[in-house]
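Data block below; observations after.
Note that one protein chain is taken out, while the other chains of the complex remain in position.
Up next, subunit A:
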Amino acid sequence: MNEHDVHTDPGALTELTEAAAHQHTEVAPDGSAAGYKARRTLRIRVEIQRQIRRRRTQLVLGFLVLLPFILALSFEIGQSDPNRRSGGFVDLATASGINFVVLTLFVSGSFLLPMIVALFFGDTIASEASWSSLKYLLAAPIPRHRLLRQKAIASGLLSFFALALLPAVALAVGVIWYGAGEVVSPTGEAAPFADGVLGMGLAVCYIAINLFWVAGLALFLSVSTDAPLGAVGGTVLVSIVSQILDQIQPLEDLRNYLPTHYSMAWADLLSTDVDWSEMTRGTFSALVYGGIFTLLAARQFKNKDITS
């Protein structure tokens, strides 16, 4: 038989029907097949496996590994002009390995990190819808709330991994290039290297919490549209609009209500006496926005007719 021939062997049919004839489905009290347990469906490991094998996941993670090298290289190539030394994090970047991590987080904090979170969360359901595989998962059946939750957890783990990967690589690159010296904050404070590492660890945790609103919004858009690009792009767009509004000074205190307003509050961690107030507000803001969007997403998904 030609290997490439698409053909059902009659023997296979016999095998199947025999198997069917011999196997009698045991039925559980809730009406399910005996082997089925809702709480075993779409385990995190399975979902991670589904996502990690995607080229886009691999590319994103690969890029995050590459970025610190690109930054370090551009510092090597670029001219160091003493007259221009008036900037903030950028001019401090070469002070020590930790300062390089700070710079990496600073330059990626406004766009790259929200985009990565938006990608992992916005794409997760919308791409299943676009592949038409969503209906089979739901008919398996994976209860809708569980599908949403497991996918959100998997996306969260991937996002957190990505968020931690970037500073980790940056730290390695920074220590090799600029050494493990004192970390200097823009307010002119210096702290030992170990404190800096701890600070960066906390910064990653804060950024992860602060980006919860991005995750919530992306999830909401992901269940609202069948186009993954729409969900990811829409989320990034909202983030950019929020950042633009944050630049408009006459809005004054109103800007405190923008979801991106506290996105850089982790910089407070560089200080020896950490001011937690901005970060606390940022956490609250992110929780409220993220919570609202997540509840909206859950409600939308629960009531949605799956037609993809």
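Structure notes:
In this section, a residue touches a chain if its C-beta (ideal position, glycine included) is under 8 Å from a C-beta of that chain, and two chains touch if they have at least 3 such contacts; residues count from 1.
The working rule: contacts and distances are computed from a predicted model.
For the chain of the complex excluded from view, the name given in UniProt is "ABC transporter ATP-binding protein" [choices: "Carbon monoxide dehydrogenase large chain", "ABC transporter ATP-binding protein", "Glutamyl-tRNA(Gln) amidotransferase subunit A" or "TAT-variant-translocated molybdopterin oxidoreductase"]. Summary of contacts with the chain left out: across A:Leu61, A:Ala227 or A:Leu287, the touching residue is A:Leu287. Which of A:Val65, A:Val107 or A:Leu138 touches the hidden chain is settled by the complete complex: it is A:Leu138. Touch with the chain omitted from the figure is made, among A:Leu165, A:Ala190, A:Ala227 or A:Leu245, by A:Ala190.
Contact between subunit A and the absent chain runs through residues 1-9, 12-13, 15-21, 23-25, 27-28, 30-33, 35-43, 46-47, 49-50, 53-55, 80, 82-83, 85-89, 91-92, 95, 128, 131-146, 181-182, 184-190, 249, 254, 271-277, 280-281, 283-284, 287-288, 291, 294-295, 298, 302-303, 305-307.
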